[in-house]
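The complex is shown incomplete by one protein chain, all other protein chains being positioned as in the whole.
Moving on to chain A:
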Amino acid sequence: MPGPIQSIERAAAVLRLLARGSGHHGLTEIADSLGLARGTAHGILRTLQRVEFVEQDQATGRYRLGAALLHLGTSYLDANELRSRSINWADTLAARSSQEVRIGMHHDGAVLVVHHVFRPDDSVQTLGIGAMLPLHATALGKVLLAYDPDLSAAARRRELTSLTRRTITRTQMLERVLTEVRGQGWAGEAEEYMPGEASIAAPIRIPGGLVIGAIGISGAADRLCDSAGRPRATLVHQVVQAAESVTTSLVDEN
(Lines give C-alpha, C1' and ligand atoms only; values in the text may rest on other atoms or scores of the structure.)
Protein backbone atom coordinates (compact mmCIF):
# COMPACT_ATOMS: atom_id res chain seq x y z
CA MET A 1 0.00 0.00 0.00
CA PRO A 2 1.36 3.46 -0.86
CA GLY A 3 2.08 5.81 2.05
CA PRO A 4 -0.03 8.83 3.00
CA ILE A 5 0.05 11.81 0.62
CA GLN A 6 1.58 14.73 2.46
CA SER A 7 -0.18 17.52 0.59
CA ILE A 8 -3.60 16.02 1.34
CA GLU A 9 -2.72 15.82 5.04
CA ARG A 10 -1.62 19.43 4.94
CA ALA A 11 -4.79 20.49 3.14
CA ALA A 12 -6.83 18.73 5.83
CA ALA A 13 -4.87 20.61 8.48
CA VAL A 14 -5.59 23.93 6.77
CA LEU A 15 -9.31 23.13 6.71
CA ARG A 16 -9.28 22.15 10.40
CA LEU A 17 -7.51 25.38 11.27
CA LEU A 18 -10.05 27.46 9.35
CA ALA A 19 -12.93 25.53 10.89
CA ARG A 20 -12.07 26.57 14.42
CA GLY A 21 -11.96 29.88 16.25
CA SER A 22 -12.43 33.05 14.27
CA GLY A 23 -12.41 31.16 10.99
CA HIS A 24 -10.54 34.01 9.29
CA HIS A 25 -6.79 33.82 8.80
CA GLY A 26 -4.17 35.48 6.69
CA LEU A 27 -1.60 33.53 4.70
CA THR A 28 1.25 34.14 7.15
CA GLU A 29 -0.87 33.09 10.11
CA ILE A 30 -1.82 29.87 8.40
CA ALA A 31 1.73 29.08 7.31
CA ASP A 32 3.12 29.84 10.77
CA SER A 33 0.46 27.86 12.62
CA LEU A 34 1.10 24.75 10.57
CA GLY A 35 4.84 25.18 10.29
CA LEU A 36 4.71 25.41 6.51
CA ALA A 37 6.73 27.57 4.17
CA ARG A 38 4.60 30.46 2.90
CA GLY A 39 4.90 29.25 -0.66
CA THR A 40 3.68 25.78 0.29
CA ALA A 41 0.75 27.17 2.27
CA HIS A 42 -0.13 29.48 -0.58
CA GLY A 43 -0.16 26.60 -3.08
CA ILE A 44 -2.47 24.58 -0.86
CA LEU A 45 -4.78 27.53 -0.29
CA ARG A 46 -4.97 28.32 -4.00
CA THR A 47 -5.89 24.72 -4.76
CA LEU A 48 -8.51 24.62 -2.02
CA GLN A 49 -9.86 27.88 -3.38
CA ARG A 50 -10.08 26.36 -6.83
CA VAL A 51 -12.25 23.51 -5.56
CA GLU A 52 -14.22 26.08 -3.54
CA PHE A 53 -13.41 24.56 -0.15
CA VAL A 54 -11.78 27.84 0.82
CA GLU A 55 -12.75 31.44 0.04
CA GLN A 56 -10.63 34.56 0.18
CA ASP A 57 -12.10 37.79 1.46
CA GLN A 58 -11.75 40.37 -1.32
CA ALA A 59 -11.17 43.27 1.05
CA THR A 60 -8.85 41.78 3.69
CA GLY A 61 -7.20 38.97 1.74
CA ARG A 62 -7.95 36.57 4.60
CA TYR A 63 -9.06 33.00 4.04
CA ARG A 64 -12.13 31.20 5.37
CA LEU A 65 -13.99 27.97 4.70
CA GLY A 66 -15.87 27.95 1.41
CA ALA A 67 -19.62 27.68 1.11
CA ALA A 68 -19.21 24.55 -1.01
CA LEU A 69 -18.05 22.61 2.07
CA LEU A 70 -21.43 23.15 3.70
CA HIS A 71 -23.39 21.36 1.01
CA LEU A 72 -20.84 18.84 -0.12
CA GLY A 73 -23.40 16.10 -0.55
CA THR A 74 -26.00 17.98 -2.53
CA SER A 75 -25.21 19.63 -5.83
CA TYR A 76 -21.80 20.35 -7.27
CA LEU A 77 -22.91 22.80 -9.87
CA ASP A 78 -26.15 24.65 -10.34
CA ALA A 79 -27.92 23.45 -13.49
CA ASN A 80 -28.48 26.98 -14.73
CA GLU A 81 -24.86 27.77 -14.18
CA LEU A 82 -23.81 24.76 -16.22
CA ARG A 83 -25.98 26.08 -19.06
CA SER A 84 -24.40 29.53 -18.83
CA ARG A 85 -20.88 28.19 -18.77
CA SER A 86 -21.29 25.72 -21.58
CA ILE A 87 -23.39 27.72 -24.02
CA ASN A 88 -20.52 28.67 -26.34
CA TRP A 89 -19.29 25.12 -26.68
CA ALA A 90 -22.74 23.64 -27.10
CA ASP A 91 -23.32 26.12 -29.95
CA THR A 92 -20.03 25.17 -31.53
CA LEU A 93 -20.83 21.48 -31.30
CA ALA A 94 -24.19 22.02 -33.00
CA ALA A 95 -22.50 24.07 -35.73
CA ARG A 96 -19.78 21.47 -36.35
CA SER A 97 -21.94 18.35 -36.19
CA SER A 98 -25.08 19.85 -37.79
CA GLN A 99 -27.07 18.04 -35.10
CA GLU A 100 -29.07 19.15 -32.10
CA VAL A 101 -27.22 19.33 -28.81
CA ARG A 102 -28.36 18.61 -25.29
CA ILE A 103 -26.69 18.89 -21.93
CA GLY A 104 -28.03 16.65 -19.21
CA MET A 105 -27.61 16.25 -15.47
CA HIS A 106 -28.97 13.55 -13.23
CA HIS A 107 -32.21 14.35 -11.47
CA ASP A 108 -34.49 11.96 -9.67
CA GLY A 109 -33.53 8.81 -11.54
CA ALA A 110 -33.58 10.41 -14.98
CA VAL A 111 -31.65 12.77 -17.24
CA LEU A 112 -32.77 16.36 -16.77
CA VAL A 113 -32.14 18.34 -19.95
CA VAL A 114 -30.57 21.58 -18.74
CA HIS A 115 -29.63 22.93 -22.14
CA HIS A 116 -30.82 22.38 -25.68
CA VAL A 117 -29.52 23.79 -28.97
CA PHE A 118 -31.57 23.30 -32.13
CA ARG A 119 -30.25 21.43 -35.13
CA PRO A 120 -28.88 24.35 -37.17
CA ASP A 121 -31.02 23.82 -40.26
CA ASP A 122 -33.64 26.43 -39.32
CA SER A 123 -36.45 23.88 -39.34
CA VAL A 124 -39.25 24.17 -36.80
CA GLN A 125 -38.12 22.64 -33.51
CA THR A 126 -39.29 22.81 -29.92
CA LEU A 127 -37.06 23.85 -27.06
CA GLY A 128 -36.59 20.84 -24.79
CA ILE A 129 -35.06 22.43 -21.71
CA GLY A 130 -36.55 20.86 -18.58
CA ALA A 131 -37.47 17.57 -20.27
CA MET A 132 -36.62 14.26 -18.57
CA LEU A 133 -35.01 11.41 -20.51
CA PRO A 134 -34.45 7.81 -19.47
CA LEU A 135 -30.98 7.02 -18.14
CA HIS A 136 -30.57 3.58 -19.66
CA ALA A 137 -31.78 4.35 -23.17
CA THR A 138 -29.95 7.56 -24.07
CA ALA A 139 -26.28 8.36 -24.60
CA LEU A 140 -26.52 11.19 -22.07
CA GLY A 141 -27.98 8.80 -19.54
CA LYS A 142 -25.39 6.12 -20.12
CA VAL A 143 -22.63 8.63 -19.45
CA LEU A 144 -24.26 9.69 -16.19
CA LEU A 145 -24.73 6.03 -15.18
CA ALA A 146 -21.21 5.02 -16.12
CA TYR A 147 -19.52 7.49 -13.79
CA ASP A 148 -21.89 7.33 -10.83
CA PRO A 149 -21.68 4.05 -8.87
CA ASP A 150 -24.78 4.78 -6.79
CA LEU A 151 -26.83 5.61 -9.81
CA SER A 152 -25.82 2.51 -11.73
CA ALA A 153 -26.47 0.36 -8.66
CA ALA A 154 -29.95 1.83 -8.40
CA ALA A 155 -30.50 1.21 -12.10
CA ARG A 156 -29.52 -2.43 -11.63
CA ARG A 157 -32.18 -2.87 -8.98
CA ARG A 158 -34.93 -1.37 -11.08
CA GLU A 159 -36.62 -2.79 -14.11
CA LEU A 160 -35.20 -1.35 -17.33
CA THR A 161 -38.19 -0.17 -19.34
CA SER A 162 -38.25 -1.26 -22.93
CA LEU A 163 -38.87 1.70 -25.25
CA THR A 164 -37.95 0.18 -28.57
CA ARG A 165 -36.93 -3.19 -29.85
CA ARG A 166 -33.31 -2.25 -29.12
CA THR A 167 -33.54 -0.79 -25.64
CA ILE A 168 -31.17 -2.50 -23.24
CA THR A 169 -33.36 -4.27 -20.71
CA ARG A 170 -30.95 -6.75 -19.14
CA THR A 171 -28.79 -5.44 -16.30
CA GLN A 172 -25.82 -7.55 -17.29
CA MET A 173 -25.89 -6.09 -20.74
CA LEU A 174 -26.14 -2.57 -19.34
CA GLU A 175 -23.22 -3.31 -17.02
CA ARG A 176 -21.10 -4.37 -19.97
CA VAL A 177 -22.02 -1.28 -21.94
CA LEU A 178 -21.19 1.01 -19.00
CA THR A 179 -17.77 -0.58 -18.63
CA GLU A 180 -17.23 0.09 -22.30
CA VAL A 181 -18.32 3.73 -21.85
CA ARG A 182 -15.78 4.21 -19.08
CA GLY A 183 -13.13 2.61 -21.22
CA GLN A 184 -13.69 4.75 -24.28
CA GLY A 185 -14.78 7.97 -22.56
CA TRP A 186 -18.05 8.41 -24.46
CA ALA A 187 -21.40 6.70 -24.95
CA GLY A 188 -23.50 5.93 -27.99
CA GLU A 189 -26.97 4.64 -28.62
CA ALA A 190 -28.80 3.72 -31.81
CA GLU A 191 -32.56 3.30 -31.86
CA GLU A 192 -32.64 2.36 -28.18
CA TYR A 193 -34.78 5.35 -27.26
CA MET A 194 -36.65 6.07 -30.48
CA PRO A 195 -36.79 4.17 -33.75
CA GLY A 196 -34.67 5.87 -36.40
CA GLU A 197 -32.86 8.06 -33.87
CA ALA A 198 -29.38 7.82 -32.37
CA SER A 199 -27.29 9.79 -29.90
CA ILE A 200 -23.68 10.26 -28.78
CA ALA A 201 -22.54 11.83 -25.50
CA ALA A 202 -19.45 12.47 -23.39
CA PRO A 203 -18.86 13.42 -19.75
CA ILE A 204 -18.48 16.95 -18.36
CA ARG A 205 -16.17 16.99 -15.36
CA ILE A 206 -15.21 19.42 -12.65
CA PRO A 207 -11.55 19.74 -11.58
CA GLY A 208 -10.48 16.50 -9.95
CA GLY A 209 -12.45 14.43 -12.44
CA LEU A 210 -15.92 14.22 -10.93
CA VAL A 211 -18.54 13.87 -13.67
CA ILE A 212 -21.38 16.35 -13.15
CA GLY A 213 -23.17 16.14 -16.45
CA ALA A 214 -23.01 15.07 -20.05
CA ILE A 215 -23.14 16.80 -23.41
CA GLY A 216 -24.29 15.07 -26.55
CA ILE A 217 -25.83 15.19 -29.98
CA SER A 218 -28.84 13.35 -31.32
CA GLY A 219 -30.33 12.88 -34.74
CA ALA A 220 -31.18 10.47 -37.50
CA ALA A 221 -29.49 7.11 -36.94
CA ASP A 222 -28.21 6.94 -40.52
CA ARG A 223 -26.53 10.33 -40.06
CA LEU A 224 -24.94 9.56 -36.72
CA CYS A 225 -23.90 5.97 -37.41
CA ASP A 226 -21.98 4.22 -40.14
CA SER A 227 -23.32 1.29 -42.14
CA ALA A 228 -22.34 -1.11 -39.36
CA GLY A 229 -24.45 0.87 -36.89
CA ARG A 230 -21.40 2.29 -35.05
CA PRO A 231 -21.30 5.99 -34.17
CA ARG A 232 -19.23 7.88 -36.73
CA ALA A 233 -15.71 8.60 -35.49
CA THR A 234 -15.71 12.25 -36.59
CA LEU A 235 -18.91 12.95 -34.65
CA VAL A 236 -17.61 11.10 -31.60
CA HIS A 237 -14.48 13.21 -31.77
CA GLN A 238 -16.51 16.42 -31.96
CA VAL A 239 -18.64 15.43 -28.96
CA VAL A 240 -15.61 14.47 -26.87
CA GLN A 241 -13.89 17.72 -27.79
CA ALA A 242 -16.94 19.77 -26.81
CA ALA A 243 -17.11 17.94 -23.47
CA GLU A 244 -13.44 18.73 -22.87
CA SER A 245 -13.95 22.39 -23.76
CA VAL A 246 -16.84 22.66 -21.30
CA THR A 247 -14.76 20.87 -18.66
CA THR A 248 -11.94 23.37 -19.19
CA SER A 249 -14.34 26.30 -18.99
CA LEU A 250 -15.52 25.07 -15.58
CA VAL A 251 -12.04 25.64 -14.16
CA ASP A 252 -12.04 29.01 -12.52
CA GLU A 253 -9.54 31.22 -14.27
CA ASN A 254 -8.71 33.24 -11.18
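The rule is simple: a residue touches a chain if its C-beta (ideal position, glycine included) is under 8 Å from a C-beta of that chain, and two chains touch if they have at least 3 such contacts; residues count from 1.
Going forward, contacts and distances are computed from a predicted model.
A.B. asks: For the complex's missing chain, which UniProt name, "Spermidine/putrescine ABC transporter ATPase", "TIGR03915 family putative DNA repair protein", "DyP dimeric alpha+beta barrel domain-containing protein" or "Glycerol kinase"?
C.D. replies: Matching "Spermidine/putrescine ABC transporter ATPase", "TIGR03915 family putative DNA repair protein", "DyP dimeric alpha+beta barrel domain-containing protein" or "Glycerol kinase" to the record, the invisible chain is "Glycerol kinase".
A.B. asks: Taking the full complex into account, find the residue in A:H116, A:H136 or A:R205 that is in contact with the omitted chain.
C.D. replies: Reading the full complex, the residue touching the unseen chain is A:H116.
A.B. asks: Sort through A:E9, A:D32, A:D57 or A:E81 and give me the one touching the missing partner chain.
C.D. replies: Counting the whole complex, the residue in contact with the absent chain is A:E81.
A.B. asks: Looking beyond the chains shown, say which of A:V51, A:I129, A:L151 or A:M194 touches the absent one.
C.D. replies: Only one of A:V51, A:I129, A:L151 or A:M194 touches the chain omitted from view, namely A:I129.
A.B. asks: Write the list of chain A residues that the hidden chain touches.
C.D. replies: 67, 78-81, 83-85, 87-88, 91-92, 94-96, 116-118, 120-122, 125, 127, 129-130, 253
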